[in-house]
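Excluded from the complex is one protein chain; the other protein chains are retained at their positions.
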Amino acid sequence: MSESKAALQAFKSEVAAWMAENVPSDPGFLLPLTFLEVGTEQQLDFLREWQHKLWQAGFLGMHWPTEYGGQGADSAYQFIVDKELGRHRAPIIFNTIGLNWVGPLLLDMGTEAEKSKYIKNILSAEEIWCQGFSEPDHGSDLGAVQTRAVKEGDEYVVNGSKIWTTLGNYADHMILLARTNTKTERKYDGLSFFLSPMKVAGVEAHPIRKVTGEYGFNQTFFTDARIPASCLMGEEGGGWTVAMKTLEYERGVTAGQASAYWGVAVQVDDMIDELSAIEQDGEPLLSDPIVRDDLVGFMMEAKALSLSARRMAIPALGTDYPMGLALSVKYRGTEYERRMKHYTASKQGAQSALYVGDDDAVSGGFWQRAYFSNFGATIGGGTTQVQANIVAEHVLGLPK
Amino acid sequence: MSESKAALQAFKSEVAAWMAENVPSDPGFLLPLTFLEVGTEQQLDFLREWQHKLWQAGFLGMHWPTEYGGQGADSAYQFIVDKELGRHRAPIIFNTIGLNWVGPLLLDMGTEAEKSKYIKNILSAEEIWCQGFSEPDHGSDLGAVQTRAVKEGDEYVVNGSKIWTTLGNYADHMILLARTNTKTERKYDGLSFFLSPMKVAGVEAHPIRKVTGEYGFNQTFFTDARIPASCLMGEEGGGWTVAMKTLEYERGVTAGQASAYWGVAVQVDDMIDELSAIEQDGEPLLSDPIVRDDLVGFMMEAKALSLSARRMAIPALGTDYPMGLALSVKYRGTEYERRMKHYTASKQGAQSALYVGDDDAVSGGFWQRAYFSNFGATIGGGTTQVQANIVAEHVLGLPK
Amino acid sequence: MSVTPNVTMTFSEEQGMLLDVARGFVRDQAPMDVIRAQLETETGFDPALWQSMVDMGWAGIALPDSVGGAGMGVGSAVPVFESLGGGLLGTPLLSTTLAGQLIWRAAGEAAASWLTRLCSGEVGALALLDHADWGAANCGVSLGSDGCLNGRKCFVADAGVADVFVVVANDNGETILAIVEASSLSSDALSHNVVIDLTKRSANVDFTGVAPVEILRGDRVASALRDTLLLGALLTASETTGAAALCLSGITDYLKTRKQFGKLIGSYQALKHPTVDIYVGMENARSFIYHGASVVDDDPLSEDAETACRMAKVAADEVMVFAGDRSVQFHGGFGFTWDCDSTLFIRRAQWAQQMFGGAIHHRKRLAALLLDS
Partner (left out) sequence: MSVTPNVTMTFSEEQGMLLDVARGFVRDQAPMDVIRAQLETETGFDPALWQSMVDMGWAGIALPDSVGGAGMGVGSAVPVFESLGGGLLGTPLLSTTLAGQLIWRAAGEAAASWLTRLCSGEVGALALLDHADWGAANCGVSLGSDGCLNGRKCFVADAGVADVFVVVANDNGETILAIVEASSLSSDALSHNVVIDLTKRSANVDFTGVAPVEILRGDRVASALRDTLLLGALLTASETTGAAALCLSGITDYLKTRKQFGKLIGSYQALKHPTVDIYVGMENARSFIYHGASVVDDDPLSEDAETACRMAKVAADEVMVFAGDRSVQFHGGFGFTWDCDSTLFIRRAQWAQQMFGGAIHHRKRLAALLLDS
């Protein structure tokens, strides 16, 4: 279902015009850099309203079915919207776990009832989703999940604790991976997947403060929390498969996401713009040959990432390692951003040591905060070290 | 037994004067960069004569007992000799396995008979030693040694194969690690250590060509080779301990070596001298700020290594990780040299692509050859990766 | 051109005792919960703790006994700052020490009254920068014909608690040092910085209309200023090296106890080997600071001393940035939280790497020192 260039171009103009009118201006308080950092009610209300507005204008879920609140168009349209959001430096579209993982998952594997019940409210931001996979003692090792869900009549009784539940204190629903059977031969076969309500007795989300000083994460405690048995997605004991499918969405291997505009995007051009105003030894920093050489390195990395995305569309140019480019995106992209943000934060002379809140800080401390915040990307969703293993094993066929 | 500064200074002058007279000039053929690369009879004869001459002059085995051909002085004297050898760009002292590992080992753990029989001939270069630890399929994993030594009467019958036997084709003796018992509970307990003759029936050394195009290594084959039972050093089954002690000498953790001048030393100053003659874009290479910055990095590494050696002598300054500086020397030094030699070989414009034998090559292709040759140091005696494990486990206490 | 020959490293019994005392003090008096309690306070330190340090003679550790100092030489400050860094203990000692150095090197015993005050616990601060560029000439503050200063200084460390400021100023083209009493500042002279390192404090200070109590000028000012900046680099490097060592030990502790996929995470080479590189970098920085301590003295710093100070700063900055960054990463999800000390380490790294010029600043000058002679 590819669209004519002309139609896409026209749509782009339409979106751009709408955004020029409707993108909210600076609200006067700090907005989160990513959906992982929504830490105050003020931020939440603002972002909820903004997402709702975008959806009402017909610019969210562009390729999701109309019967569930989408626009029934090609995914190219969503891509255009996301790009324009970036170009207009719009606030982020924050209901990311719903938009990027839960929505595509339900559209792919959900029942009609599940789709009808949940998808529209994801788009409209009426219902917020969070994810309950990781646990305090297991981090990246999902197979070891300990949170118990025991069936009693038409309910499951849940006990245990999840960690890093982004938006958990605000969320209406959680995609929950819990152990329904402790006696299976393979530990994976004891896991089940739930579309679990958050606003029930026995569920408490405790905010966790981050390295940036901000909030957004929670530790979620389940204490004899009773959830309807109908929350089970798929079969009991079939949770591992659903969770792995979810991770594919999280890792961007599979398409279908409603908006990938979940964080403030930073481009190499922004970096150069920022540094072009800085002086070193009384001269423009950008006249220093070493800095220039470093910037060439960053520009090449940025270009290589763009070219790689382009190349993925030409299968004949990736025959040796068919899934390689896609599987290495997170490994490359998140580390590149870490280095680039750190570099920009560190080349500001004495201003490098200022932080958000100081009037003299370069761009309000944006780069320092962005560097700190970026660890969410190199740690969450499988650390860089785990990503390297994934590429080594799944692309190069190296042993575990 | 520390010596007065004046005595050491006088000795230094004496050595320097002798060397000014006696260090041989360029023989007109390529000399090996290290003792690992003695590949022709011509090189062997030349180096044997040179070592003999140095010993006869009283400048080798400075701190070894006089009854075994040494000079009975402090090790500081040997250090001075080695340093002067470098300063005079003398040919290497090649009988390294004897001088650095076997000699100290025998002096430490050998019987009187063993000391009398072997040590003097190591110093005089009358007898050459090689080492038979590694085997083709096991590389760094010495515990897995398969070469069999079976006692029959007053002989052991040896079968198997050793690899990377430096000087093996010229050697008179080998320190041999072989399995005398295949049924021990711990695989280490089946190993024995021999001072084994090379010039007996059933021992054949086949030269292996190196990455540099030169020779020096061998694969040594034992086929029903019969060696006297008296060659056993220590107890049968006690070979692992002796081998580990030998490795300590090899890794430079323990002192006692008769001459550490086993390879052509390269200093950061040599690197800078070499590069100062090179042009880039019509300007001196050393005027390029990026190159200058790279060189600062190398100079700092060189200085840090020197300072670290100095610091080892002041225990109070290394209390947190007592053996750390010593145990990390190989890890740091060999990798530093690899990078430094590669850098110098690669900053010569089109001449970077020339090799030994080309009249137009920078310093006769020295840096290219030195870079290639340096892999002997980052691979042999425990690869860099193994060295990192050693530091991690033995210095930082990290798990295996 | 040659860089390696000078590997002087002296270490007296006296210095050994000082190192032990300083480490013990920090370990006992400033465990991490004490540090954390000060992170979001106004001054960032406990006055009682500061007084203990003064009582031990640390405020004058780098000054001669003729002016009330400890008389151990400026190099003796190195183990003290290394120890303070090893506990992330933020106090105004660095500012006070450097204010003392600047005055001493510019005026000697003629300025004994100021130095005695500093040795006895009054806090000194250096007002150096007109803007963020450590490499630029910073003499925008001028002395007017009315005997008052005119202009603002930026990022003045410990300005909020300083009793005495040494202000680098400009008197008709001549660089002078103006000594200003905090009491003479107007009530709105200070605007506090939001410093990324929560153990540190600084402020922009407006000196307009303030009359200095004393002006130091003459031949020695330029060299005193240059040497104080170099000593600032060395002492910051010392503090940073201590912090890097603490960071390393936090990482190794975690790697030895945390399991993932059924194994201690320290057994994964992807974590294990970079930790070795932090270790090596930390030891290098330590070698450089001890070498620096051995080649600086009260005379104008030699080329070898300059080299040592700059190398120490580069080595310490580089390892701290790497260690802090890896500390967050290797602690995984926990590393990303406020409760993990990793956040203190990356913040320290970010602060330290600019103080008295960053790696790029010093490497450029080292290139000139070592390659152009």
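Order of writing sets the chain letters: A, B and C. Residues in each chain are counted from 1.
Rule of thumb we're sticking to: a residue touches a chain if its C-beta (ideal position, glycine included) is under 8 Å from a C-beta of that chain, and two chains touch if they have at least 3 such contacts.
Bear in mind that the values here come from a model prediction, so they are computed numbers and not experimental data.
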Option from B:24, B:213, B:322 or B:397 whose C-beta touches the chain left out: B:213
Among A:289, A:322 or A:357, residue touching the chain not depicted: A:289
Options B:18, B:164, B:249 or B:262, residue touching the unrepresented chain: B:164
Those residues of chain A which, in the complete complex, touch the missing chain: 267-269, 272, 286, 289, 292-293, 295-297, 299-300, 302-304, 306-311, 314, 316-317, 320-321, 324-325, 328, 331-332, 385, 388-389, 391-392, 395-400
Chain C, residues in touch with the chain not shown (by the definition above): 268-270, 273
Residue numbers in chain B that touch the chain omitted from display: 134, 138-141, 163-164, 208-211, 213, 217, 278-282, 288, 290-291, 338, 342, 345-361, 365, 368, 372, 375-376, 378-380, 383-385, 388
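Note that only the chains that are shown with their structure count from here on.
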Distance between the centres, which are taken as Cα means, of chain C and chain A, whole angstrom: 40
Cα-centroid distance, chain A relative to chain B, in whole angstrom: 54
Distance from the mean Cα position of chain C to that of chain B, given in whole angstrom: 43
Chain B, residues touching no fewer than two other chains: 289, 293
Sequence positions of chain C contacting 2 or more other chains: 364
